[in-house]
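The structure follows.
Only a single protein chain was left out; the remaining protein chains are all shown in position.
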Amino acid sequence: MAGLNDNAQWIVLMGFLVSFSLFFIAIILNQSVMVGQTTAEAVSEFPKYDIRGIRSVIIESSTAGMPDSLNVQNDIHVLSLNRQNSVVNFSTTTNGGYTYIQIHYNNGVTAYNETWRSP
Amino acid sequence: MNEDSANLSVDFLAGFTIFIIAFIWVATMIPSLLIGLNAYSIDYNAVAYRTGVILAEDPGAAGPVPGAPCFGISSASGTSWETLPDKCDIARFGLAISKNTPNILDGNKVERFFCWTVGADPNNRTTFSYPTDYQERAIFGDYPYLFNISLNIVGENQVLSVGDVIQNADYGYIRRDVMIKGSSNATIDALVAKTRGYGYNNTENVTLNQFSIELNQAELQGGITASPHEIDYPAYQIDPGSDSIIINITNLNQTRNQLVFGNFPNSCNLVGITFYEQLSGTTYLSNITPAITAYYLIINGTYTPSALPAMVNDSVSLVFKPGAFSPAEDADPSAPVFINLTFAISPPQQYLNNTLAQPFDYNYDPVNVTQPQLQNGVLEVAVW
Partner (left out) sequence: MVNTRGQLYTIEGVAAALIILASAYVVVNATSIYTPGDTHISDMQLEVLGSDALVMMNTAPNSTAESPLQTIVEKSDGITFGQMYNNIVNNRTETGQDSIQFMANVSYVKSDEKTVNSTTLLNMTRALVGGEHAVHVSQWVLAKNRYPDSDSLRNRTVLVEVFLWRD
């Protein structure tokens, strides 16, 4: 044989092409498993009940004339940080006969801000 | 002839054949890689959860419904969808009382929701049909999901449900714990009449005795600020606009002065029910006439079509259906309403009568009115 004979290289090239496409499909399928992050995970991750609970306790504790309100509010800060891994910050102002409470909540994944006005 | 230009040599064919066979064999293996992916079976639980949230935590919405047979023609709005007779005015179901009271359901909405038949009747636009009406208003989505929604009120023997019996092994499911708000009612018996002077202190013997009940709508909606509890929480509120109001008057015979008139009266009839409202901006009472279907009477324990005068032995119950005082019927939803019952008794004597005393106030005082109670319930949604 004189020199390199490259007559059949189309066949090998097609072989390579097919195997590359196989690898590509495999990668896509592998990634697709993770893309289907289910609704269930998203639901569990969103702290709906935590936010509702904290909000109602904050509003209850900010009503005028409740004894030990500073202690209760400190309880809320400490408990939410230690047991629910979330930071809460709230403050009360009065304006024109209405009470306004500004609530900030952040648990690292979800942040919630609200200004509540007394009815 | 060139020796290496034989593209169709037998060796070429052999090599090419081996390659093609291997390629075809591998190509037929590819579908087996996709076997594990299946879209529908992951979906059902998400749909069931979403439906559970819509029913338990959302008050629903009245509004236009796109698609046949409604075609988006409706001018309704608000969240009191249970009072609307035409289902083309109901855009979305939701059983909660309001968006601020999640998991607390309205008894009237529950009753209306579970009023259904299988299949569509084009002439009947009040009863909902399974499954299309519920798919459009609670389940949503393009796929025609079949479902079963059940509600068990603890303490009652009956389980309310809509939909098919679960047949598949593969279905999405969610269970919610809820509370259902009942209605309030007032009972005026001999003891109440005596302690408040409804008739006992009357020294005059009269033929016509009037008994007046007051529904102070502004006070009921705004709650009492002076009481121990502020009732502006919708779960405990008495809302004349959407709740049922029931007034029971019992032991009527004992409101007579039996020392003087020992014998049973010759005749004792309820001759009239009149309604007055003090519209805002006025200082007088205006006459109002609620629809004839807004209320009904139960006299002596039996239902009486409103044909007065009716003979009264011992008890009268006045039942106002939900929506009797709704904004559609009542021009001024914050004005006090007075309901006057007129009794004619012969021979003339004392009877249930508060013309010389205060009207009976239907309010949040538990001595006056049995307040609405919350009952536990379980709501289950299965979708397949």
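Just so it is clear, A and B label the chains in written order, and each chain counts residues from 1 on its own.
Convention: a contact is a pair of C-beta atoms (placed from the backbone, for glycine too) under 8 Å apart; a residue touches a chain by one contact, two chains touch by 3 or more.
Since this is a predicted model, take the numbers as computed values, not measurements.
*Asks:* Out of B:Ala120, B:Met179 or B:Val192, which touches the unshown chain?
*Replies:* With B:Ala120, B:Met179 or B:Val192 as choices, the missing chain is touched by B:Met179.
*Asks:* Please pick, from B:Phe16, B:Trp116, B:Tyr296 or B:Phe338, the residue that touches the omitted chain in the full complex.
*Replies:* B:Phe16
*Asks:* Take the complete complex as the reference. Which residues in subunit B touch the chain that isn't displayed?
*Replies:* The missing chain touches subunit B at positions 3-4, 6, 9-12, 14-19, 21-23, 25-26, 29, 32-38, 41-42, 45, 49, 52, 102-104, 150-152, 154, 159, 161, 173-179, 228-229, 231, 233, 235-236, 364, 366, 371-374, 376, 378-380.
*Asks:* Where does subunit A touch the missing chain, residue by residue?
*Replies:* 5, 7-9, 11-12, 14-16, 18-19, 22-23, 25-26, 29-30, 33-34, 36-38, 40-41, 43-44, 49-50, 52-54, 56-57, 60-61, 66-69, 71-72, 74-76, 78-79, 82-84
We take it that only the chains that are shown with their structure count from here on.
*Asks:* Within their complex, state which residues of subunit A touch subunit B.
*Replies:* Spelled out, the residues of subunit A in touch with subunit B are 5, 7-8, 11, 14-15, 18, 22, 25-26, 29, 32, 36, 38-40, 43, 52, 119.
*Asks:* Using the touch definition from the top, list the residues of subunit B that touch subunit A in their complex.
*Replies:* 4, 12, 15-16, 19, 23, 26, 30, 33-34, 37, 42, 45-46, 49, 102, 232
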